[in-house]
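With one protein chain held back, the other chains of the complex are shown just where they sit.
Entry: chain A
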Amino acid sequence: MEKILKDVVLDNSDEIVRMWIEQVKKNQGGAFYQSLSDEALENTNREFANAIFEGIQKGKIAKTPLDEFAEKLINLGWPLTYLTDGMQVFRRSVVKFIIHKWDDLDFSEAENYFELGDDYFPWVLEKVDEWVDPLVNELVSEYSGSWENIVSLQRMALQELSAPLIPVMDNITIMPLIGTIDTERAKMVMESLLDGVIKHNAEVVLIDITGVPVVDTMVAHHIIQAAEAVRLIGSRCILVGIRPEIAQTIVNLGIDLGKFPTKSSLRKGFQTALELTNREIVEDTNREEEIENLIESLDRSEEE
């Protein structure tokens, strides 16, 4: 930025800030701003103005006050438009101020000053743009960078809970599916299912869809494919957690799930899985009898 322009702006910062705040307030009529108290908005506006001017004073340093201010707002969840709008208004205010006060201001030290003559308007615009544009770009990239960061973190978090496989018993493994299944996730389900079946040496795999909100043809197709693949590597698949409304939509859609067993709940599926692996749940009622028998036999031996 031209030094002369910088000096003029700094010298007249009070006037420019006043114009800026006036204009910015007019633009802040949206729903977001109405949820804020006037005082909070006023303070933030002032802080914004200070950050801009401090940034000008200090010049290029690693982390300008403007960056810090932007970062703070991002963390508080303010909209990006607040920052971009603020900068645009700032640009307009500076241009307006300089044009209005051209005759009172001393620009004689500026380069090419004498060539400008009365045609100073484009020169002012160009100089101010040259200076404000990089600031705006910086703000936007700061903002979108932190946004992208959040999105990628959330995607990772989502992937982590995408397709867990829980070996509950020898030869019995459960895969609970929760949330929407998209193409990417369907692939992960298939992979981790097959890996898990081999790794845990599972004979029966229960796929629990209690937490899947909608089963459309795509989801059904992927489940059928996964079950078929599990069958190919020598294990069996039971689909559990089919809610009544999901059962009805599956019938309406005309999806044929007849090839592999389905159960309404995980509990029933688990029982079936036990049966398939030749096991059953037995209540332990014999213990008491055994003790009684023991006592009886002791009594008898005493009598003898």
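The working rule: a contact is a pair of C-beta atoms (placed from the backbone, for glycine too) under 8 Å apart; a residue touches a chain by one contact, two chains touch by 3 or more; residues count from 1.
As a convention for this text, contacts and distances are computed from a predicted model.
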* Structure fact -> From the options "ABC transporter permease", "Dihydroorotase", "Serine/threonine-protein kinase RsbT" or "Phenylacetate-CoA ligase", the chain left out of the display has the UniProt protein name "Serine/threonine-protein kinase RsbT"
* To do: Identify the residue among A:V8, A:L73, A:V197 or A:I246 that touches the chain left out of the display.
  => A:I246
* Asked: Among A:G29, A:G77, A:P122 or A:G254, which residue is in touch with the absent chain?
  -> A:G254
* Asked: Of A:L10, A:L36 or A:V214, which one is in contact with the hidden chain?
  -> A:V214
* Structure fact -> Absent-chain interface residues of chain A come out as 180, 182-183, 213-218, 220-221, 224, 244-246, 248-249, 252-255
